[in-house]
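Left out: one protein chain. Kept in place: all the others.
Lettered A and B in written order, each chain numbered from 1.
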Amino acid sequence: MLEQVTQGAMQDAVDRELREPDFAEAGERSYALAAGLFPICRSITGDGVRASLALMRRHIALTTPEVPTGTQLFDWTAPKEWNIRRAHIKGPDGKTVVDFADSNLHVQSYSVPVAGTMPLSELRKHLHTLPDQPDLIPYRTSYWKETWGFCLTHRQASALSEGDYEVLIDSTLADGALTYGEYLHEGTSEDEFLLTAHICHPSLANDNCSGLALLTILAEHLKGLRTRLSYRFVFSPGTVGPIAWLAQNEAHVGRIKHGLVVAGVGDGGGPTYKKSRKGNSFIDRAMAHVLKHGLEAPAVIDFEPYGYDERQFCSPGFDLPVGLLQRSRFGTFPQYHTSADNLDFIAPRHLAGSLQAIWRAIEIAETNFTPLNLSPKGEPQLGRRGLYSASGGDKDGAMRAMAYLWVLNQADGTRTLLGIAERAGMPYHVLLAAARALTRVGLLADAATSARGR
Amino acid sequence: MLEQVTQGAMQDAVDRELREPDFAEAGERSYALAAGLFPICRSITGDGVRASLALMRRHIALTTPEVPTGTQLFDWTAPKEWNIRRAHIKGPDGKTVVDFADSNLHVQSYSVPVAGTMPLSELRKHLHTLPDQPDLIPYRTSYWKETWGFCLTHRQASALSEGDYEVLIDSTLADGALTYGEYLHEGTSEDEFLLTAHICHPSLANDNCSGLALLTILAEHLKGLRTRLSYRFVFSPGTVGPIAWLAQNEAHVGRIKHGLVVAGVGDGGGPTYKKSRKGNSFIDRAMAHVLKHGLEAPAVIDFEPYGYDERQFCSPGFDLPVGLLQRSRFGTFPQYHTSADNLDFIAPRHLAGSLQAIWRAIEIAETNFTPLNLSPKGEPQLGRRGLYSASGGDKDGAMRAMAYLWVLNQADGTRTLLGIAERAGMPYHVLLAAARALTRVGLLADAATSARGR
Partner (left out) sequence: MLEQVTQGAMQDAVDRELREPDFAEAGERSYALAAGLFPICRSITGDGVRASLALMRRHIALTTPEVPTGTQLFDWTAPKEWNIRRAHIKGPDGKTVVDFADSNLHVQSYSVPVAGTMPLSELRKHLHTLPDQPDLIPYRTSYWKETWGFCLTHRQASALSEGDYEVLIDSTLADGALTYGEYLHEGTSEDEFLLTAHICHPSLANDNCSGLALLTILAEHLKGLRTRLSYRFVFSPGTVGPIAWLAQNEAHVGRIKHGLVVAGVGDGGGPTYKKSRKGNSFIDRAMAHVLKHGLEAPAVIDFEPYGYDERQFCSPGFDLPVGLLQRSRFGTFPQYHTSADNLDFIAPRHLAGSLQAIWRAIEIAETNFTPLNLSPKGEPQLGRRGLYSASGGDKDGAMRAMAYLWVLNQADGTRTLLGIAERAGMPYHVLLAAARALTRVGLLADAATSARGR
């Protein structure tokens, strides 16, 4: 059957062409893009999202669907569109004490417009601070209750003197659209690997300029490559964004075979992988394997329904195999949701490490197969095929030899290469290299191809 | 189908009516009843058992079946009935050195009658002491070998001088009956929850006046309540008692869906739950959950065939889901089977805690159901339904929010609420409250009811 044979041949082609990114360089480029995204005032809707997507579109041909306000999205409706031009508080002496131009964290996201004068006692009801972190500005939102507010350092708020304050928030909250970005790298198969990051936070570098930038640079790298899987990138506002995407793509979600929510991937913690609701899907196993054999101090944690957008993909009506990759766990570090989550908090090398973890999982998803030992009775004689390292004390050679033995021993057609790597406790890429060498000398075949040959 | 809809409606009614005991008060009342039971000289048969049941009948309408001596009970026969009026040892000087009137532990239970005079050397063959605990009287029985004996402190036995002793045990061991008590609280279902305690030990407060009293007070509390399950209480002598009950009720044991042997529940240790032979039955999971989320230092231990009457319920011919609740593990504390297991060894607050553990398991058995998320695609919008706590830093609110998320996420019709509580690591009652709130706003249904509705 020509088509199937072609598929086998294509597999080899794919492997050859799956050039990995230059991680250090990709980390630098991700950081630069994150730095570009940082100043933009994003919210769950509005021109900030559009401006961000425009910046990302310089790298990849994003489409930017717009979902009109009021559109029914399962249990939700698309929210009003929020835009803000300027905002400030002026003190009794007429001097500006808080200016949105200094930091877009100063205005509670989704604040309704306000303009007027009020005594400090009244104003204080609309001020948000962090008493325990008196020099940081908190990040606050009010998506589901129409109100307004300012965020400032506790030190600054404590120093305000009595008197009347002039308050201005020049914003609009009106019918418009929810905007998101989408990009598809087509592979030879319709099976998809979903990669998604939330785009609704304003000037927070790690949460989630890091994720937006990293995935954009990854998508850009894929452009030149021929892959087996298709890679779908979605950049949408938290919670309501993936709900909108799911509502609009409900008929096709079955194509998603693996998925990662990517958020907070620029700091020096972790990495942390949170499993999908299924708990033992391929992406869960692949990410656990990648992190186990990585260089850093990883954590793999069980699914829980609190978190980022995996909450929506893992809702019981979809139950997709989508996990979450972050570095430090959100909410556990002092910079979280404050002005300290700035460009000093993230670094190119951490972005590079995060990309490498994702890439290793992609490699496994692209190359994993079920090997079949073609000489299964006793060990085949590796020596006469040049597969035994000649000299002793060759540590790499010993590892290669162990890899040959594991692959041959386990290649009975019941386990994929990832499953063998898990049992052997050896890195997937070492077993993949062994499997390729064994295939070249005729000792191993793809069980699927082999079955088709019969 | 009317009946089934009614059943659903009834469930709600049941929940509302499942008023929990005032545990502190119930602890006091259990202690008082235990104190009343303490002086009675019980054995596996005889008037002591009848007197004890009479005392308990002041609280609940116990039936007291009598199984005639010699009745075949599987591999056993109902034993002879033992009764004792008085017993003593008088010394060479004619003074009473041991008197049954002082403590019914002084006579080995089931001793045959004896009256005569014998030298100390002969008498010693019939004396039981505890050399390592020289001030305590041991508890000894001889059910299956006709003999007689006295139990006394080692100090007292050591002080006996040479000479002839007058020995009297005015007992009878003759055909009669094995007596046990039984009480059924009828629920709306014929499914039963068995609660049982052994009634054969004389003046041992923890082992098992505590269990007899606690279950009696629990049964009394249930009288006013409408329950789904029926609750069967059995008070019978150890080993041969449950065997007699099983033999007489063999046709109906399938009704027992959950069961607890309750013994030694008045001391300050534990609580300790020993799993049923099945090891993962509902009662095992419910008790493990209750103890895990309780306030004390619990232990859940695996089944083993040595223990209390669960040995009979868990024999392979029945293999019923019956576990054992005790506080300290029997045999591991110095008071065990000695005169130190007296009314000072147990306390109302420990009885109250034990009752609470049982009650929590009853609550789970009464209310557990398989929830179905009616808005399973993405998270439903909790905010607009008033289910999200408005203010931050609200720890209870955060726990409630997590409970909503867990219930919604896991309510796919494959798990009961207890299963969700186990996966979430959260207390059942918190998830139950969340499930009820979600049901009220129309986001959740009972999967069984829902299936019937289709």
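By our rule, a residue touches a chain if its C-beta (ideal position, glycine included) is under 8 Å from a C-beta of that chain, and two chains touch if they have at least 3 such contacts.
None of the values given here were measured: they were computed from a predicted structure.
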Identified contact with the non-displayed chain, of B:T69, B:Q133, B:T239 or B:T416: B:T239
Hidden partner chain, touching residue among A:T141, A:Q156 or A:N409: A:N409
From B:P305, B:G386 or B:G425, residue that would touch the chain that is not displayed: B:P305
Touch residues of chain B, complete complex, unshown partner: 73-76, 143-145, 239, 242-243, 246-247, 250, 277, 304-306, 311-312, 314-319
Residue numbers in chain A that touch the chain omitted from display: 373, 375-381, 383-384, 390, 401-402, 405-406, 408-412, 424
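Operating definition for what follows: only the chains that are shown with their structure count from here on.
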Between chain B and chain A, distance of the C-alpha-averaged centres to the nearest whole Å: 54
